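A protein chain is absent from this complex, but the other protein chains hold their places.
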Amino acid sequence: MTTRVSPSELILRTPAIGPAIALVVAVIVFGLTTDTFLNVDNLSLVVQQSLVIGTLALGQTLVILTAGIDLANASIAVFATLLMAKLAMTGTSGPLALVIGILAAGAIGCVTGGLVTGLRLPPFIVTLGLLTIVTAVSRIYAQGQSFPVTNEVLGWLGTTQYLFGQIEVTYGMAVMLAMYLGFWYALSRTAWGKHVYAVGNDPEAARLSGIHVRRTTLSVYLVAGLVYGIAAWQALGRVPNADPNAFQLGNLDSITAVVIGGTSLFGGRGSVLGTLVGALIVAVLRSGLTQAGIDNLYQDVATGVLVIAAVAVDRFSRGRQR
Amino acid sequence: MGRRGPALLAVLAVAALAVGCTSTKSGSDQSTGDGKTKIGLVTKTDSNPYFVALREAAKAEAGKKGAELVALAGKFDGDNDGQVSAIENLVSQGAKTILVTPNNSTGILGAIKKARDKGVLVIALDTETDPQNAVDATIATDNTEAGRLQGTYVKAALNGQPARSILLDGTPGSTVSEQRHAGYVEAVQPENLGTEATNGEQNKAQQATENLLQRTTALNSVYTINEPAARGAYEAIKAKGLADKVVIGSIDGSCDGVKAVKNGEIAVTVMQFPKKMAEQGVDFAVEFAKSGKKPSGFIKTDTAVITDKPIAGVDSKDTAWGLENCWG
Partner (left out) sequence: MSPVLEARGLVKRYGRVIAMDGADFELEAGEVLAVVGDNGAGKSTLIKSLSGAVIPDAGEIYVDGNPVRFHGPLDARRYGIETVYQDLALAPALDIATNLFLGRERKRQDPLGTLFRRLDTKSMRRDARRVLDELGIDVKSMTQLVETLSGGQRQAVAVARAAAFGSKVVIMDEPTAALGVQESAKVLELIARIRDRGLPVVLISHNMPHVFEIADRVHVHRLGRRVAVVSPKTHSMNAVVGLLTGALRMAEDGSIEEVGLTTGLSR
């Protein structure tokens, strides 16, 4: 059975289309049911609220595409914020503290990748263990305190500018957009990207095709680690305070964004743009439901329903295709 | 995602949203021209019974006064980021007043400032910000005093013996935890046989106590930050057969906690009045919306020592009274 390939189907084959439609629908619905949601200020705010989880989810997408998963991503970012804050407090220059923090996150990513590729341990187990270790190290390092960050460079992503005098944007928004576009390009237009998908979809086929499976997987975890370091920078831009207790559910939140965005947890299928939409949907839901006067507990129900719906719809439509 | 996929997802999204939008809202419809004051409440979490009591009382009072209250919370104890987003969203929505129990007393400052700059009244409930004057007003128990009261009773109950205590704290870095601990230490001057953080959870407290008991069983008193921790400590101490040799003190005044005092598991607890905090906060919000008058400073809500074994020199109420006035 061959399928007709029409232009409309070509569009439909982009996994991000479904979530994108849901996002637009959500924005419209909230715009109609509240009078504050569609304010430009508010929309800008929604994007700002998605910056940290959105960046964590970007790294998570890469890992999930290789049929892995990363439960430690938020804890790595939190550790990086503490490292950056404490270094800056004790006299290290802002840019240097920033770079060290990001590299440290990348190094932890390397460790993850090494354990997964070298010792062939399942990513779930490896990152579960690292989550515990990194969280504990952060707590010990912070001694129960949180650290205010006054350094300009570390807080730079929170700087606001006004587009056309009206629309509030932060550098953080621009950086996240640039990162998503950059990774979209790398995943869809370069050989490395194809290799990542192949490794996630069928590692044996990849190996037999001459792809260095272990090298590719390791590179994914390393890059993801660096991305988590940038998520740390985003976090400091949002709230200039490094807190060991922060983002305890960030790992699950990032996975939620990835799943809603249409990427398959089995690997080999999905797109980072879908994740961006997923992260925005979560932020839109929180903001919109709050403004519609709905309590937290019901908001959580809505998010949970959406995750299950996203996975179910994906399975259903995929099942129909074969 | 397939041909059917996007359409289905869109339909489901609309369905979920429609359900959400028509489900229970906090006591009023949300169109503009009905003149109801919007109040936002942001608690630390929405599962801790203390904050449930706070929330229920706030909603009831808001209902009585004809105001609309939206209750949000952090996702976990310590979630600053979630509270920041909650405050931002409430401000966007047009809330006139925000009542907040901050998870992180410094991390929340940025969001509070942005809100106040827009003319929103911000009141801290139960937990102070650091600095305290970052909010318009604070309504809280004097936590240091609460710790002192616990300590004063415990010391008196020891009848002249030198106090040898283990201390069970809450979440590391929490001002509430630090203040209560400091108050107790000030009043008792104990020999410290061990301090552990328990996040205020019964299981963690039980484990922590078991671990401390491994080191020494020479204790005669236990300071706990709240009643779940106290109950956890009691289980561990009972298991070691030390229950009648150890005086356990606590703070909070939940109905479960008062029952524990009645059952003799805990010797004393210092009751807090979260309902009063919430009601007071809502009243201020309503007043602010009406006349623009803002409250200021630190407004203390009461504490009451609850015990069935009163000791001379320490003002206390019995558990019958406690059960009538408890929360949760």
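Per-chain residue numbering starts at 1, and chain names A and B are given in the order in which the chains are listed.
Here, a contact is a pair of C-beta atoms (placed from the backbone, for glycine too) under 8 Å apart; a residue touches a chain by one contact, two chains touch by 3 or more.
Here the structure is a predicted model, which is why all the values come from computation and not from measurement.
Student: What chains on display are touched by the one that is not shown?
Tutor: A
Student: Check the options A:198, A:259 or A:313 and report the residue that touches the missing chain.
Tutor: A:198
Student: Please identify which residue in A:123, A:172, A:268 or A:288 touches the non-displayed chain.
Tutor: In the complete complex, the chain left out is touched by residue A:268.
Student: Which parts of chain A are in contact with the chain that was left out?
Tutor: Its contact residues with the unshown chain are 1-5, 10, 13, 185, 189-192, 194-195, 197-198, 201-202, 204-211, 268-269, 321-322.
Criterion: only the chains that are shown with their structure count from here on.
Student: Touching residues of chain A toward chain B in the complex: what are they?
Tutor: Per the touch definition, chain A meets chain B at residues 9, 12, 15, 17-19, 21-22, 25-26, 29-30, 33-37, 39, 41-42, 45, 49, 52, 139, 144-146, 148, 235, 238-241, 243-249, 262, 283, 286-299, 301-302, 305-306, 309-310, 313-314, 316-318, 320-321.
Student: Inside the complex, what are the residues of chain B that reach chain A?
Tutor: 1-10, 12-14, 16-21, 23-26, 28, 30-32, 46, 68, 70-73, 75-81, 84-86, 88-90, 92-94, 103-104, 106-107, 110-111, 171-173, 197
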